[in-house]
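Comments concern the structure below.
Removed from the display is one protein chain of the complex; every other protein chain stays in position.
For chain A:
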Amino acid sequence: MIELKNISKSYRTDTIETLALQHMTMSVPSGEFLSIMGPSGCGKSTLLNIMGLIDEPTEGTMTLAGKEIAGYNGAQMARFRNEQLGFIFQSFHLINDLSVVDNVELPLLYRKVGGKERRRLALEALARVGLSNRAKHFPNQLSGGQKQRVAIARAIVGRPNIILADEPTGNLDSQMGDEIMEILLKLNSEIGTTIVMVTHDERMAKKTHRLVRLSDGERVS
């Protein structure tokens, strides 16, 4: 599902070049739930951003869902992100001025799905994460765990093949974190969605199929 070959990423200022990722090669088969761990600044989020096409590698090639990404222009990458990828962030990134159901509809908006169908799919996604009764609420009326469930509903509403989760339980207490992890595991097992999750929590990582550890921009295990 995801193939990275010799991916490197460096950030350059006038005086310093920082290597965030060095010659990363890895493969994530379809249906796998992969977790990535490592100390802060080791390149986990950079790797996830590159997989999510919201950052570009300095060198190397990548294949996502069987498609070679090199040479995609901005519009093609936007379309690919919309159709193939779902994102979950540590700080949820919900739009506070939109209701829960409107937040969930967001990816479908850019897929030009009709209003009624958008609403149906969004309610379906909310039901899957157990938040049907909160559809009309606004994010600031929800707990942290509920916000992350809304974010998961938003990530799955477009039925993407890959979900990229950047520390999805990082801002939650352990009980809420477990609930979120249960939902992700269920998505992976029931629908077969490929999930790549960055985490600092060893306990959460152990629940996934495979763990990749990074250090200083390199894969160490």
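In the analysis below, a residue touches a chain if its C-beta (ideal position, glycine included) is under 8 Å from a C-beta of that chain, and two chains touch if they have at least 3 such contacts; residues count from 1.
Throughout what follows, contacts and distances are computed from a predicted model.
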{"item": "Choices \"Carbon-monoxide dehydrogenase large subunit\", \"Phosphonate-transporting ATPase\", \"ABC transport system permease protein\" or \"ABC transporter-like protein\" - which one is the UniProt name of the chain not shown", "value": "\"ABC transport system permease protein\""}
{"item": "Contact partner of the left-out chain, one of A:Ser91, A:Gln141 or A:Ser189", "value": "A:Ser91"}
{"item": "Interface with the unshown chain - residue positions in chain A", "value": "45, 49, 52, 54-55, 74-75, 78-79, 81-83, 87, 89, 91, 93, 95, 97-99, 102, 105-107, 109-111, 115, 138, 154"}
